[in-house]
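Removed from the display is one protein chain of the complex; every other protein chain stays in position.
Every chain is named by a letter (A and B) in the order it is written, and numbering of its residues begins at 1.
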Amino acid sequence: MHKTIAELSSDLASKKISSVELTQYFLKRIKQFDEKLNSFITVSEDSALQEAKQADALRAKGQASPLTGIPIAQKDIFCTQGIKTSCGSKMLDNFIAPYDATVIKKFKAAGTVLLGKTNMDEFAMGSSNENSYYGPVKNPWDLERVPGGSSGGSAAAVAAYLAPGATGTDTGGSIRQPAALCNITGLKPTYGRVSRYGMIAFASSLDQGGPFARTAEDVALLLNAMAGFDEHDSTSVDRAVPDYTATLNDSIAGLRIGLPKEFFGEGLDSDIAKAIEVAVKEYEKMGATIQEIHLPNTALSIPAYYVIAPAECSSNLARYDGVRYGHRCKDPINLDDLYKRTRSEGFGNEVKRRIMIGTYALSAGYYDAYYLKAQKIRGLISRDFHHAFQNVDVILGPTSPCTAFKLGEKADDPISMYLSDIYTIAVNLAGLPGLSIPAGFANGLPIGMQLIGNYFAEAKLLNVAHHYQKATDWHTRTPEGF
Amino acid sequence: MEWETVIGLEVHAQLLTKSKIFSGASTAFGAEPNTQACAIDLGFPGVLPVLNKEAVQMAIKLGLGIDAQIAKRSVFARKNYFYPDLPKGYQISQYELPVVLGGFLDITLDDGSIKRIRITRAHLEEDAGKSLHEDFHGQSGIDLNRAGTPLLEIVSEPEMRSAKEAVAYLKALHSLVRYLEICDGNMQEGSFRCDANVSVRRKGETKLGTRAELKNINSFRFVERAINYEVERQIALIEDGGKVKQETRLYDPNKNETRSMRSKEEANDYRYFPDPDLLPLVILDEEIEKVRQALPELPQQKQKRFMDSYGLNQYDATVLVSSRALAAYFETVVKESGNQPKLAANWVMGELSAALNKADMDITDNPVSAEQLGKLVQRIADNTISGKIAKTIFEAMWNKEGDVDHIIEKGGLKQVTDTGAIEALIDKIIAANPDQVADYRAGKEKLFGFFVGLAMKESGGKLNPQQLNETLKKKLK
Partner (left out) sequence: MSLTVNDVKKIAHLARLNLSEADTALYTKQLSNILDFVEQMNQADTTGVDAIAHSLDFNQRQRPDDVSESNQRDAFQAIAPKVEAGLYLVPKVIEDEESVIA
């Protein structure tokens, strides 16, 4: 059984292993397995070993902290100074970031070792990691299936134990859905909990960075490093960061769990529904009370999202013009040609599609009908959650309506792809924290359970998840051959 | 056919903050290209804006200075368009909810009357970079040092009815922003930019005519010329049976004409929406009050005070308050002169201004201190020297030859007021010019000036004019 970050940290502390050895171990696994998975875009072997050496030196001086010397992978959406940061796109294939994202700085300060940058759907747009310039990522549970997206690379890497932990970003479900499809634990924190500075923007009012790992405890350790106020991000919230590991074992007797009626309707795979039912029983055994709740505007969350996110992205991606960095077309004959050819060559189809939808939604005459309307629906959805949390502590449901689908299965039908975000999107619109943990299997494919908390209730979510992971062992399973 | 001109003005004032509106890069003028463009200004992937407090304070100052409403809550919006000097592909500005609403400026017209020009709004936004049109093998060079500099866009209602009114408004606004120390008003350097929206209509018509937007007018003189040209052009066009196109026109100061910029088939669709990287700007009453307490006396208030306390006329008061430094200088001169405001005004607006203009100097570089000029005025008022001699003394002071009393002593320039001396001198002149005396006594009164001239020449200009005139009259009877 593969070791968790907590266990590795303990091994490092007791000198059973050095960081250099640990790093070499994971680099070896990447070399051995990643050809099959394609989960890494860049492997930073030399710098990783350098960092590992420094971590060991720090430990020798007695200055180590829990994450010192732990190798992790970073989604290729976080700017890493001096290292290629591609965002899964041809547009940034040649982009060596000139600065570090705040999240990267924080992990450096925590002493982690950077194994490499993981593959992702281009500019974080996708739910299958089939939209990457660098080719699709394969699900280690079945190499003919998708790992989910957009953080598919990070999820696959952690699931296949090419890294014990990794980061992702979640705008409509891009951490939680891949976590569910790959049998790992993934957290989207409250909007404003983790700094967005240096995290390449897709939809600014929805994006949040968060950790992937194999257990809630590990996620807590990573979140301790990632979370916190950043003066460089105006949307960052100035609120103290608790020690997320300290309350993992708090009792959950009397915990009020809400099951949204709308999450268990048509479209949900019956195996998944069954697995969630079983999981709910597990919680009842632990002393939690269950009640049905209503999130009546759930269905509207998808159309609202597919107006707001593309609108913001159409503006966020206007900076990619071949002038100051990134791809530039050859021999532009005039400005118009420079922009159009650079952008058409640099962006993939899904990105272009969303830019166009967004441009349309914001254009003269349509702003009220689309963008403004969508922001009002966002208000409705937030209200729904607000009401729900007056009666429950945590909301529980499936993360994804289906298990990992086959590569190419939904590629031609954008809308079908969009519908797979039905349980996750509303959480982003409301800005709430959401966590996905393993809850079983259907035909050998992982099933994920989602826990949604109130604003800044990450500690509670991790606590609730931790208890489940003590009572069950789904999260300890590793795909065959890995 | 009588025509009416309708003018509205949009001014972009660059604010005097040290750093940019959304980043910590310097705003200092004249740096090497792209040495003051940080990651945020360059629009690198992943960067985010954070608002500069001083820019907000300056906006509040402007709002108070024009008696406007300061929005308790305003929102930053993105204005989306593609241009190489706009790194993010959008400009962060304000759209539906600007920080300042309403307000007005009172302008003085040629006939002395006052007209109130209302202001629609003022909002904060970031400046773009610059494109250098010098050829780099057929390419243009982009300098992004200016990108991110804070701007206040101030929009007037279309209430000006002539180029002169437009200039008066601009001058009043220019003076105000300098008084408030929020903008240095340097039109040549581009820190105070003006666009004019000009249209014409038949007198009596209430509907607005199609307007043209005039750009590239970087001096008050050009504003007047450009507007006048444009008005004539539009009138001629309509009278010829044509229609004015809604377009942007560039003013060419060399040819003194406005030229159409390539008109776009579709007007730019800026797709404004609230910037999701920024939160609403909330301004509390306490904050506004604090700024209000710290405001300097504003030009309009000062002008009124000068007229009331110093008995100055409107024109003089307007000129003297046109800059804070000039007004302060004047008041010190008045004080040092032992309270001679009219004389002080004459000297400041006359000799001093002429000297400053000739030397192309600003009041702040003035070699003649206010205390010194005040002293000079005092010496005139107490009859120590004549007004004529004072001019010589002023020139000496300008050339740094020393202080007033020292120069008077050294040159023996004291005015002659001794009655006896004057009478003696006049007797001498009368004796030497019997024919002219006879003619004068016979009725040729114009000859009086002849005697005055001789007396002045004889005395080296040092006679007290009043006494000279009195004594001469007496003696010539």
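Definition applied: a residue touches a chain if its C-beta (ideal position, glycine included) is under 8 Å from a C-beta of that chain, and two chains touch if they have at least 3 such contacts.
Source: prediction; values computed, not measured.
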Omitted chain - touching chains that are shown: A, B
Among A:F78, A:Y191, A:Y244 or A:F405, the residue in touch with the chain that has been omitted: A:Y191
Selected residue (touches chain absent from view) among A:G111, A:P260 or A:G322: A:G322
Option from B:N34, B:T210 or B:T332 whose C-beta touches the chain left out: B:N34
Candidate in contact with the missing chain, chosen from A:K36, A:K53, A:K108 or A:K352: A:K352
Positions on chain A where the hidden chain makes contact: 94-96, 98, 191-192, 205, 231, 234-235, 237, 297, 299-300, 302-304, 306-307, 314, 318, 321-326, 328, 332-341, 343-344, 347, 352-353, 355-357, 359-360, 363, 370, 372-380, 382-383, 414-415, 418, 429-432, 455
Contact set of chain B toward the excluded chain (per top definition): 10, 12, 17-19, 23-26, 32-39, 42, 44, 50-56, 76, 79, 81-86, 91, 125, 127-128, 131-133, 135-136, 138-144, 151, 193-195, 215, 248, 250, 261-262, 266, 268-269, 271, 274, 276, 278-282
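We adopt the following convention: only the chains that are shown with their structure count from here on.
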Euclidean distance of C-alpha centroids - chain A vs chain B, Å: 58
Residues of chain A touching chain B in the complex: 78-79, 85, 87, 92, 95, 97-99, 101, 196-201, 203-205, 231-235, 311-312, 314-315, 317-319, 321, 323-325, 335, 339, 359, 362-364, 367, 371
Residues of chain B touching chain A in the complex: 39, 42-51, 78, 80, 82, 84, 87-90, 142, 269, 271-273, 276-279
